[in-house]
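Notes follow the structure.
The other protein chains are all here in position, but one chain of the complex has been omitted.
Take a look at chain A:
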């Protein structure tokens, strides 16, 4: 190092200086500008990487010199870190291998085992061997680290697995390496990212990614042990929480829900922003049938999601290569995903209403509707379980309002749905009997892409609810009108079976629960029953009897219709028939009518 010609020395110094200036500038920007938007930091990163690349071009512009090697490899490291941070993996990889080869040409004593770039394992093994324990070793190890990061980011877990031993040794060497503070001077080229931090990050991210992978492949117990080791590694809290979360998932998968809940709790304790742990706990409570706990978890989840900081955890001092960049496998991201706040809110409201906490549920429904109408809601969060269609939400909320003794509010919602859909309703609609295999495609889509049968059922259900509200208010005349409207809409539907002409469906055609046909028949039955009851109240017994009997024909399981039918028969003095009717009705499982209605509305899509 002492004998150098003047010119290269000068150049070397200048390049080192340039590199260090760039690194310092970067650190200043990142350190000083927490408030920088993501876009701006991206722009800055792009600029930085191009600067490093330019510098590298200059250095590589002259033939490789032994004295320049360290600087050159450092600049390669810096440039590659920047490239990788921008997800330009192929560029980074190319730069890595080419530069390493170039440098090794100078140093390697034996040129015959020229590293074949096609096989990365062979290449890096050769590189490691030829470098040995020289002063160059740390530089080369750093580059290998980057290669590791690239493999991880591109989800080449198999490659990492096969190279595990070498990588572990890299980890050992880099993490234990004591940096000679005394030798460090301004002459030494600086690095944009501390390789020790990088290697630690890589280590735990590898564990997490591998754990997620084996979990998705169903090898839970193997994953569990690896995750256990990972949880004790020095790492950011977020990542440790991930290990707990994954362990919990493994346990849940292995059929140990209580232990899984423990793990989720640990994950939440480690990092309170780990919402997926909360979500997973909620799922386990649901699985266990612990409704109260489930509702509690949902409520917690929702309120956490509504916190401003919840959506984007600001990682303090985010390293250039963030965990999110390194952990991008499909299986992991699906495991970490949490439904949107609106979806959680809907779940919460539904659960409350279904489990007897109607007034609470109504409040949640109203919150949900308000959120949907609000100015601040902006079509984001294409959550994995999408919200039900808005008319359904409205009807659910309406039913909840009715259950909470607020018929006027329910009427408002029903009117909203009716005015929206009524103009678009077809004169006649043909419901094709769904085949077993293609149930999803059974809906006849109109030109506008709207589900016409669905739209008709929405409107009919809205009329039915309206009628119920009128019944509730004892406005029998109005009730008859709305039930009749509901029924009149429903008879527009013709069923088309394969090979037959479209016909009016009847009760015996209902094959499966939950299909459009089933809902159609139930709505028919309920609307007729409702009208029958209204007629009974106004003493139009003949009409009442006709409607109630028709209702029982359309939907034999309708207990209300059966009971009222008996009542009407009794009043008409047909006592024996009445008794038979009641008897017949009691043989069905008793179900409160309100619950049934809500059930229908919920299953109405």
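Just so it is clear, a residue touches a chain if its C-beta (ideal position, glycine included) is under 8 Å from a C-beta of that chain, and two chains touch if they have at least 3 such contacts; residues count from 1.
We take it that contacts and distances are computed from a predicted model.
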Absent chain [UniProt protein name; select from "Glycine cleavage system H protein", "Glutathione transferase", "Beta-adaptin-like protein" or "Fanconi anemia core complex-associated protein 100"]: "Fanconi anemia core complex-associated protein 100"
From A:350, A:455 or A:569, residue that would touch the chain that is not displayed: A:455
Hidden-chain contact residue, picked from the options A:71, A:127, A:342 or A:554: A:342
Contact partner of the left-out chain, one of A:20, A:420 or A:540: A:420
Sole contact to the chain not displayed, among A:127, A:429, A:480 or A:581: A:429
Contact footprint on chain A, counting only the chain that is left out: 37, 39-40, 43, 340, 342-343, 372-375, 377-383, 386-387, 389-391, 394, 416-417, 420-421, 423-429, 446-450, 452, 455
